[in-house]
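I have a structure I would like to understand better, so I am pasting it below and will then ask my questions one at a time.
With one protein chain withheld, the remaining protein chains of the complex are depicted in position.
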Amino acid sequence: MKTHTEYLYFHTKKKREYLRITDKVEEIVRRSEVREGMVLVSAMHITAGVYVNDAESGLIDDIDRWLESLTPYGAYPQVQWPPPGQTGAVTATSAPYRHHETGEDNGDSHLKSLLVHHQVIVPITEGRLDLGTWQQVYYAEFDGQRRKRVVVKVMGA
Amino acid sequence: MKTHTEYLYFHTKKKREYLRITDKVEEIVRRSEVREGMVLVSAMHITAGVYVNDAESGLIDDIDRWLESLTPYGAYPQVQWPPPGQTGAVTATSAPYRHHETGEDNGDSHLKSLLVHHQVIVPITEGRLDLGTWQQVYYAEFDGQRRKRVVVKVMGA
Partner (left out) sequence: MKTHTEYLYFHTKKKREYLRITDKVEEIVRRSEVREGMVLVSAMHITAGVYVNDAESGLIDDIDRWLESLTPYGAYPQVQWPPPGQTGAVTATSAPYRHHETGEDNGDSHLKSLLVHHQVIVPITEGRLDLGTWQQVYYAEFDGQRRKRVVVKVMGA
């Protein structure tokens, strides 16, 4: 059994950015000389994610808007739904994240990381990433403008 | 170390369907002759998911309604929460997905795939899937009525 470990580094210009890293992962797998196995791609920070989806700029905008809707920056929406069995308006109390009491302002980034998930496993078959036609590996930065790290661990034969 | 790779194919009648695939995964593990290790079950499409949960039809309906609420078909809800520290109505601008500018109409399916996640790893112990009593592996189709593929990769000894 072989293992091979490398780290990718990112320092984004914007707070939130979505970077396609399929080629970097593929290169690491090539260097590992693993023909059959798996590669784990896992963010080493708690305000970032790694996911597999489409390299289409409109969709990336949709993903970003969607994440911001469900986990808004700055203040946390405590949703009040209508009572059971009734139809009615949805109201919310917009309270600050409790995490911000520590002096941080990135409560939303932690929730975005949980929502997207911080890691994927890509199978390796005949020395290549065994991905579908449209599948691309993305690093999702939710609290950038600083140095961040992703571990890429290859395991197989 | 052994590895063993097979592919499952699905062609659902409906746009969204939830298919229990535990037995198919178990059969592949049996054929692999791996006694101790892991099996990766990973959708090869970006509008599908793989998850582990209950084989209860009411719950599957709940999952489907819940996904549709958070990632609605057709138009994207840009949520406006009350200002920080205030209570009030939640309003939204229902804007089309930008992804649809490409001619696609499946923006919601991509978000559902991200939300549910597209893969699981099941541990293999003594030649069997090491799942809890109620854990079942599901393929979640979010843009069906076409041929789709799932990779099942077994690794172990």
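Structure notes:
Per-chain residue numbering starts at 1, and chain names A and B are given in the order in which the chains are listed.
FYI, a contact is a pair of C-beta atoms (placed from the backbone, for glycine too) under 8 Å apart; a residue touches a chain by one contact, two chains touch by 3 or more.
Because the structure is predicted, anything quoted here is derived from the model rather than measured.
Of the listed positions A:S57, A:Q78 or A:Q145, the one in contact with the omitted chain in the full complex is A:Q78.
For subunit B, the residues in touch with the chain missing from this view are 1, 36-38, 51-54, 56, 58-59, 61-63, 65-66, 69-70, 72, 74-75, 77, 79, 89-96, 115-117, 120-123, 125, 130-132, 134-135, 155-157. Residues touching the missing chain, restricted to subunit A, are 1, 3, 5, 40, 42-46, 70-71, 76-79, 81-90, 97-102, 107, 110-111, 113-115, 117-119, 121, 149, 151, 153, 155 (touch as defined at the top).
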